[in-house]
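Below is one structure, written out as structure tokens, with a few remarks after it.
Every protein chain but one is kept in place in this view of the complex.
For subunit A:
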Amino acid sequence: MAMAAVRLPSLSLLRYPSKSLLSCPLSLAPRLRHLRPRASAHISGGGASRCISARSLAKEEVSSSATPSTDRKPSSSYEGSVTPRSVDFNAWYLDVIASAELADYGPVRGTMVIRPYGYAIWEAIQEYLNVKFKETGHSNMYFPQFIPYSFIEKEASHVEGFSPELALVTIGGGKELEEKLVVRPTSETIVNHMFTQWIQSYRDLPLMVNQWANVTRWEMRTKPFVRTLEFLWQEGHTAHATAEEAETEALQMIDVYKKFAYEQAAIPVIAGRKSRAETFAGAARTYTIEAMMGDRKALQAGTSHNLGQNFSRAFGTQFTDENGQRQHVWQTSWAVSTRFVGGIIMTHGDDAGLMLPPRIAPIQVVIVPIWKTANDKSGVIDAVSSLKDLLLKAGIKVKVDDSEQRTPGWKFNFWEMKGVPLRIEIGPRDVANKSVVVSRRDIPGKPGKDFGISMEPSVLVAHLKSRLDDIQASLLHRAISFRDSNIVDVNSYEELKAVIAQGKWARGPWSASDSEEQKVKEETGATIRCFPFEQPLGKMTCFMTAIQALLQKYWSECCRFWEGIN
């Protein structure tokens, strides 16, 4: 099916005149040209700009414009195509966010409106994780959003890490507040304040809670889902009687995240431990899952911290053990945020737009009826509506697009861009033959189509379900081979530099110091992503220091990932 001519709604034309001529993917050049200058024009123009990749906006605090201006991309409606991913990854990402109606910019710069289609992906994440959290013994609760500033100051490294990003409330109810309040950037401090009151004896342990909440970090460089001033997340907080229990818990939760990433989101993350420099402010150890995006950038998709006794000492969170001794509790915290939605978009998309793994797709199957004459229409529409009921009953998330303003061809492109895994086409001939055509999102053209699939309920449902499973598996498989083809083993600093310069990830033995880590970062732009849990067998020599003795000591964890920041 060729790309259909686009009939633009008149209002849309008025609003986005610059985009109206760009329905053909070939006319990219003019589009990119207009994008860039617009961004820089905004920088000089001050207040109205929210071009999110513009670093020079860093000093601008607040937008003065009242309503979200219409020239920013994420508010645009779909007009036939997005910037191909292979041409400009960043432009593609923003186009997809806008065209698939995943999110829009908020009125305060750096904030984001999560639109229903994007929110439904977040809900899919929530539904899975919430069950897993309960299975692993956690209860949900809710802590206040406002934290007295004095709480934040109690843990020294914590305040140091977070203070540049804090949003402070100083006026409430028309009056200056006696103590400034922090809009939570994370809840360790307030959780500990409460834990201190709730925990008395070893019988109260372990205390394991989780909350779903919004948090605020005053970021200057923002990007929808990936980095926003306010975001939604889940944060788990636990307190244990022993260090071993806390360590087990921290590892258990990173494993829950890893399983989610692999099995639901089809993202082959690498689980491991963060280097000391990258450890969470206030934690003893930070575990992470690192994902490789389509542009080979790394995304930290979830973290689990072993907090040790840092916070319990700062807040005096103590319990009486079985021998009547007072002891500080051992704690963990772990979180996954709406950033994961960004990770899903950037892992699986392609030139045509979004590609969603079936298990988290808000719509798994879209049905597009096709008719020419009014006679045909009634038969097709009847078949479509009974098909829809059938799929709903079978637990498949289905959407029928029977609008008459758009051609079938336009709809095919549109739902492909929205990343719906399967499409069913039904025309008059299909109705006569009692069969349908099923197309896969992940395989373009004829190879991805199954013709003449019977409308017989049991046959069709079984076919769709097995296709959805196939797509889920194939997305993961594809992501794994992409990841593996972009990780290179290195054995010297020179090799590392070369690999990073190519934009790939490097893996190699490492046991050098923090300052050497910093030096590498300055010289190459690469940061240590993690020490993977999965380590190769045999002995290796650190390529940086080549000190054998030191190496043996750090043997099991001398392997690190590097990522290029270009």
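The rule we apply is simple: a contact is a pair of C-beta atoms (placed from the backbone, for glycine too) under 8 Å apart; a residue touches a chain by one contact, two chains touch by 3 or more; residues count from 1.
Everything below uses one rule, namely that contacts and distances are computed from a predicted model.
K.L.:
Any idea which of "Transcription initiation factor IIB", "FNTB farnesyltransferase", "proline--tRNA ligase" or "Mitochondrial distribution and morphology protein 35" UniProt assigns to the chain that's been left out?
P.N.:
Hidden chain, UniProt protein name: "proline--tRNA ligase".
K.L.:
Using the definition of touch stated at the top, determine which of A:N214, A:S378, A:S492 or A:Q518 touches the missing chain.
P.N.:
A:N214
K.L.:
For the chain left out of this view, which of A:G137, A:G316 or A:G395 touches it?
P.N.:
Considering all chains, including the one not shown, the answer is A:G137.
K.L.:
What is the set of subunit A residues that contact the non-displayed chain in the whole complex?
P.N.:
9, 11-12, 61-64, 66-68, 70, 75, 104, 106-108, 111-116, 119-120, 122-123, 126-127, 130-131, 134-135, 137-148, 163-175, 177-181, 183, 190, 193-194, 197-198, 203-204, 206-214, 216, 218, 229-230, 232, 234, 403, 405
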